[in-house]
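The structure appears below as structure tokens.
Every protein chain of the complex appears in place save one, which is left out.
Let's look at chain A:
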Amino acid sequence: MTIETKTDTPMVEIVNVHKKFGDLEVLKGINLTVPKGKIVSIIGSSGSGKSTLLRSVNHLEVIDDGVIRLDGVQVNRPDMKGLAFERHINHIRQNMGMVFQHFNLFPHLSTLDNVTLAPRKLKGMARKEAEELGREYLNRVGLADKADVYPSRLSGGQKQRVAIARALAMQPKVMLFDEATSALDPELVEEVNLVMRDLAKEHMTMLIVTHEMAFARDVSDWAMFMEGGVVVEEGTPDKFFSNPDHERTRNFLRKHLSSQH
């Protein structure tokens, strides 16, 4: 490998990915490239395979066929077994931040400890240094004053912002959002969207699975519609949302745009 390929390497590459749950094929040969600093939104109804695809990127779902790369490094390695693969995937995951629909904050740790756990234990950062970093990230999501509070005392929106700070504290190369606002009360969605917009301004590479069409249209560089495990249509958000080529995309958008407000 030569050096000049490095600069042009896409941040995330998904090549011909297949995935089955038993007899049900949920991903039927998906291809997607996310260039560095770009934001890609994946939309589709539940059961379309969009969440499975996102979870495959950091190997929470094991794909059956195809290749996934992060910054040029192959994530899935069917040739690696046991502990060797464990080490490989743990290292890869340190470079990918993931945000879940149900936040999954660690309830036994304070907000600050939630954010500092991974930098301390995985990067060997000293507590003091990690807490400075942690407070900085909490500040970025607007929750500096909640550092010492436990997650049970936070609202859904606050929990999700802490979850984002927790992922950011590992300084990942890409952020994966799996329906980050779907479990939130409507009035709490915007505060999370604001944090994600800030990330977009800082040119964080993001892969977003969402039901928020307006938000997707606004922040994305590329939008993709999935149905039944295949990509039906993809394109720039302007074209995709205002003048899609496919009837199925139009139907989906019509349903979701009208039901949103």
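By definition in this document, contacts are C-beta pairs under 8 Å (C-beta built on N, C-alpha and C of every residue); 3 or more make two chains touch, one makes a residue touch a chain; residues count from 1.
Simple rule for what comes next: contacts and distances are computed from a predicted model.
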Choosing from "Putative transport system permease protein", "CotJA", "Membrane protein" or "Xanthine dehydrogenase, N-terminal subunit", the absent chain's UniProt record names it "Putative transport system permease protein"
Out of A:108, A:128 or A:201, point to the residue that touches the absent chain in the complete complex. A:108
Identified contact with the non-displayed chain, of A:75, A:118, A:138 or A:208: A:118
What chain A residues would touch the chain not displayed? 58, 60, 86-87, 90-94, 96-98, 100, 102, 104-110, 112-113, 117-118, 121-122, 147-150, 152-153, 163, 166-167, 170
